[in-house]
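Let's turn to subunit A:
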Amino acid sequence: MPNVTLHSVGRHFADLKAVDNIDLAVADGEFMTLLGPSGCGKTTTLRMVAGLEHNDTGRIAIGGRPVSDAATGLFVPPEQRKLGMVFQSYAIWPHMTVFDNVAYPLSVRRVARREIGQRVTAALRLVEMEHYADRPAPALSGGQQQRVAIARALVFEPEVLLLDEPLSNLDARLRTAMGEEFRALQRRLGITTLYVTHDQEEAMALSDRVVVMQRGRIHQIGTPEQVYRRPVSRDVAAFFGTPNLIEATVTASRPDGNDEHMLSVRGANWQGQCRAAAAFGEGDQVLVVIRPEDATLAAGDAVLADGQFGWRGRIVDGVFRGPRRSLAVQADGLRFRVECPAMQAMPTGDMAMVVVDSHNAWAIHA
Partner candidate 1 sequence: MGWAALERPSDPLAVAGVEPADTLATRARLSRLGRPAGIVLLLLLLAFLSLYPMVMLLYGSLHSTPPGISGEFNLDGYAGLLTAQNLQILGNTVGISLVKTILSMVLAILLAWIVARTDTPARGTLEVLITLPFFLPPILTATAWAMLGNAQVGTINLVWRWLAGTDSTLIDVYSYGGVIWHMMQYSTPFIFLFVVDAFRAMDPSLEESSRMSGATRWQTFRRVTLALMLPVTTSAFILSFIRGMEGFESAVFFGTPVNINVITTQIYNLITQQAQPDYQTATSLGFAAMMLMFLLLVLQSRLLRKRSFTTVTGKGYSPNVIRLGWMRWLTFSVCIAFFVATVALPIGQLLLSSFFQFFGFYQLDMLTLDHYRSIWTNDEFWTALGNTMLLGVAGATATMALGGIVAYVTTRTTWFGRRLIDLLAWLPWMMPGMVLGIGFLWGFAILPHAVPIYGTLWALLLAYVALGTPVAVRMTSSAYQQIARDLEECSRVHGAGWWQTFGRVLVALAWPAFAVGWVLVFFGIMRELSASILLYAPGTQVLSVVMLKMWAGGKPEDVSVIGLLMLVLVLVFRWLQLRFIKTRISTL
Partner candidate 2 sequence: MTPISRKTFLALAAGFAAARTAAAQDDPEWQKVVDGAKKEGKLTIYTATLGSRYHKAVFQAFEKKYGISVEPLEARASEVRERVRIEQAAGRFVGDIHHNGATTTWLMLRDGNFQPHGPIPNLKNIETTYEVDDTRVPCEVISYCLLVNRNQVKPADEPKSWQDLLDPKWAGKILSDDMRALGGGAVFFVVMYDKFGKTFHEKLAAQKPVFSRDIANSERRTARGEYPLYIPFSLQDLSQLKSLPVKAIVPTEGRPYILFQLSMLKNAPHPNAARLFMNFYLEPEQQLVFANAGYNPTIKGVVEKVPEDLRPLLATKAMGTTTPEKQDAMLALAKDIYK
């Protein structure tokens, strides 16, 4: 059961708490992503799991075995943790061939030469690099190096695979392709994976669950949909795209029978209903999160249906993005961002109604 658990793990640099008391459990076979802006502590967390850094507080276990415990001073060095890791720079050793690079985790463990040959070939085949085995490592392209790095991380059949922004050095197209390939590979092998990235799309596309981190703390853990659609805080919400955050006051709150609550809220010159994770009291200040792609535009004189609310305003800006168009609507002192199909847009200067469905409005603490 190669799962990973972190309990109250922290890492401090002088006064700075790079990682501050986090708890995390990665289930067997799960693909979990640590997501956050640079400096949020995600890489430090990964490196503590790898054993490349010591945790100052808490304990870490891999597959149920404690590998690091700040309280007892237990620290299993990285080479004994049976991990595979892909580094941001790939860390392909320039003095070795592709074969030697991939064979390394086996040869340092004194696996028989014949077996190394078989397993390296198999691993290279897995990443479709078997024809490059004899190439010197530095003579590869970025994507090829990436594949070699993955083959190297997998060849030893590690209990847990760690990846530190492995796609960030690739160009956009290759990034998407490699990401998909990688996700497919991970599913097939069912290997427990801890992945670090600052790219939200990458995180959502690949992960079973996403851990949103900021300033050394975990803000939210959930499936990609949960963290996207049901953020727990303004920070989490703001991290994914550029949502509209609208201040409002709660006028009523009731459970919707579905582990969530339905709130009635009122803002300046508008009122409506939205969902929330918890019950709020009357008069509580909230922020209503509305994703630009969840708002629709109707003619300025359109009538709102039941379960909808909206604002009337003027379209002040429009950016064509190919498949869609980003518009800005100025209404009652609010500036709304709206994403709509490219062909469906209204010209700048027109009056329009921004329409939001109550199910797509999510309230969080202000």
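The candidates came about this way: all candidates are chains of the complex that A comes from, given by their letters.
One rule holds in what follows: a residue touches a chain if its C-beta (ideal position, glycine included) is under 8 Å from a C-beta of that chain, and two chains touch if they have at least 3 such contacts; residues count from 1.
As the structure is a computational prediction, the values presented were derived from the model and not from experiment.
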Touching chain, any copy counted, for subunit A within the complex - options 1 or 2: 1
Contact footprint of candidate 1 on subunit A as seen in their complex: 47, 50-52, 64-67, 73-85, 87-95, 104-105, 108-109, 111, 115, 119, 122-123, 125-126, 136-140, 142, 145, 152-157, 159, 162, 169, 188-191
